[in-house]
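In this view, the complex is presented without one of its protein chains, the others remaining in place.
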Amino acid sequence: MTFPQHLSYTKTHEWIESLGGGSYRIGLTDYAQSALGDVVFVNLPEPGDTLAEGASFCDVESVKAVSDVYSPLSGAVSEINEVLLDSPERINQDCYAAWLIVATADAPGSDWLDAGAYSALAEAEANAH
Amino acid sequence: MADDMNKMGAPLIFERSKPGARTQMLPPLDVPESLPDPCALRRCAPPLPELAEGEVSRHFSLLERRAFGVNNGFYPLGSCTMKYNPKLNDEMAALPGFADIHPLQPEHTVQGCLEALSRLDVILREITGMDAVSLQPAAGAQGEFTGVMMIKAYHESRGEGSIRTKMLIPDSAHGTNPASAAMNNYTVVTIPSDENGCVDINALRASAGSDTAGLMLTNPNTLGLYEPNVAELTRIVHDAGGLCYYDGANLNAIMGRARPGDMGFDAAHLNLHKTFAAPHGGGGPGGAAVCCKAFLSEYLPSPIVTNDNGAFTLDCGGSSSIGSIHAFYGNFLVCLKALCYLLSLGRDGVTLASSNAVLNANYLMRKLTAPDNAILLDGKPPRACMHEFVLSLKKLKSATGVSALDVAKGLLDEGMHPPTMYFPLIVDEALMFEPTETESRDELDAAAQKITALLNRAFTDPESLRSAPRSTPVRRPDEVKAARSPTLRYGCRTAQ
Partner (left out) sequence: MSSYIPNPDAVQRDMLQAIGLTNLDGLYSAIRDEPRVKPLNMPEGMSELETRRAVSGMASRNVIFPDIFRGAGAYRHYIPAIVKSIASKETFLTAYTPYQPEISQGILQAIFEYQSEICMLTDMDVSNASAYDGASAAAEAAAMCRVRKRARTLIASTVNPGTIATVRTYCRASDAPVTMLPAVNGLLDMDALRGAVGADVASVIVQSPNYYGLIEDWEAAARVCREAGVKLIAVCNPIALALYRTPGECGADIAVGEGQPLGIPLGFGGPYLGFMACAQSLTRSLPGRIVGETTDADGKRCYVLTLQAREQHIRREKASSSICSNEALCALTASAYIAAMGSFGLRQVAEQCCSKAHYAANALAEAGFTLRYGSPFFHEFLTECPVNADSLMARLEREGILGGLPVDGGILWCVTEMNDRGGIDRLADICKEARRHG
């Protein structure tokens, strides 16, 4: 499993890339995509939707499960990755390229992890299962 | 030979179609033709199949051979109560005196239908310990929707509709419970289970309050355990001003032994197609009764059958009724099958049916959890269960990589319908067995042997289970492909 150094992470398995100017790209981590299994659909929000840190803003479906994706920050959705609507499998193929949304926020989230800390957390969770 | 037939693919009925083939069903038109204006007509004819009757017959006979019913073998599908469906009941429901009755005939011409509904109503009140019944819901989930809506109407009538916004539901509940609560705009509060799989009473106590609309509970619960503190659970919710709803999916365990009304529940639904032996029809039609205490009866859906000394009428209910949930009176012919069943069993029969359902489940559980199998199964099995029990194959999976799904698929090769898989959600690698009372000891012994053999095979030949089944008309389907690029009809590739 890979966790790129330049990204930030949440305990709920989202990655965040700071694009500068209060803009952030958000996706699912390698651990998340692997735990989900084959993703068959992504229910994306709409541009303009408000985001609250820790609240679900979209969900991801596998054949037998649906999982919430939690917002790492408080702000608004500025862009969604519409490619995923037709090709949800991209999340499994390359989860760091298959971003879900771009969000704008006044500040980053309060509880982000760096790659090292997140990697330890993901490993611990993987062992628990 | 039969097996070979079974393995052959079945063409779709559209692929068998031969334009022009038909069987003449109707006589020629005996009045002058009078058709709509051409601009009102559909532009092209629907490409429906055209076959001679013999071909239609062959087609559906092939489909029947590629299906599995209670008539074909052991069907211990937990939570579904797949008991034998007595044939008399189907025959009675097909009598022209029921099948050919229009729902809007005058009351005096449908006294037999109303009598049937009324007699079923009386028996179900007695079995549940409730005061009033509606037979309108077409299935258990619609019964839940209805019951929760009655609870909502009750709170609204007391001016508490906007305050009591939360429905308490254990984490072991069927998915229909939270979905039915959400259809009524309730916020679902999930109550965790304790280490025994029963409702965590302290968690319930902590969650119950002035915003509680009610509690939805299945008892025995979905682990097949009778909630030991059920009276206390309902008391906690009542003390907080909430009402208690009983999901009757598991009533087959307790008929004649305990009644939801006595446990403190205010409303309940029963699944006529589970407990009362109406056949499941490949997924429906079901039928449900919503039962309630007297103080909720004014909210029951309309109409309700009333009996005035043998003269039956359809009472459209007062202004407090939640209204209609069905165009007419529910799935009447399913209600009729349930009535036939209850008339046949009678007072002692229903108690005996439940007792034997519990006996069969305990007998099978004891066989499967014998000390020899301890290494295969996770956790300490309960000492006793009600009508169903849940095994966890978590330990087997970590030891062998063989999952509950693989074991279920292996059972298909053994000619047995697998138990319910991966439910309740609180048990990892769950297999949920409900043998019902209509299976013989021989059948249970044979099933126990097959299951034990499969569990052992997980160690010796795991691959054979991971690639099972092999003897069925098709092997494991690619469900990811089905969901990612859905093809949901003939002749049209649907992209999402």
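Going by the order they are written in, the chains are A and B; count residues from 1 in each one.
Simple rule for what comes next: contacts are C-beta pairs under 8 Å (C-beta built on N, C-alpha and C of every residue); 3 or more make two chains touch, one makes a residue touch a chain.
Here the structure is a predicted model, which is why all the values come from computation and not from measurement.
*Asks:* Which listed residue, A:Ser62, A:Asn81 or A:Ser119, touches the chain dropped from view?
*Replies:* Reading the full complex, the residue touching the unseen chain is A:Ser62.
*Asks:* Write down which of B:Tyr226, B:Tyr245, B:Phe389 or B:Phe433 is the residue touching the left-out chain.
*Replies:* Among B:Tyr226, B:Tyr245, B:Phe389 or B:Phe433, only B:Tyr226 touches the chain that is not shown.
*Asks:* Name every residue on chain A in touch with the hidden partner chain.
*Replies:* 40-41, 43, 59, 61-66
FYI, only the chains that are shown with their structure count from here on.
*Asks:* Tell me, which parts of chain B touch chain A in their complex?
*Replies:* So the residues of chain B in touch with chain A come to 422, 479-480, 483-484, 495-496.
*Asks:* Considering the complex alone, what residue numbers of chain A touch chain B?
*Replies:* Its residues touching chain B are 38, 40-41, 61, 63-64, 85-86, 88-89.
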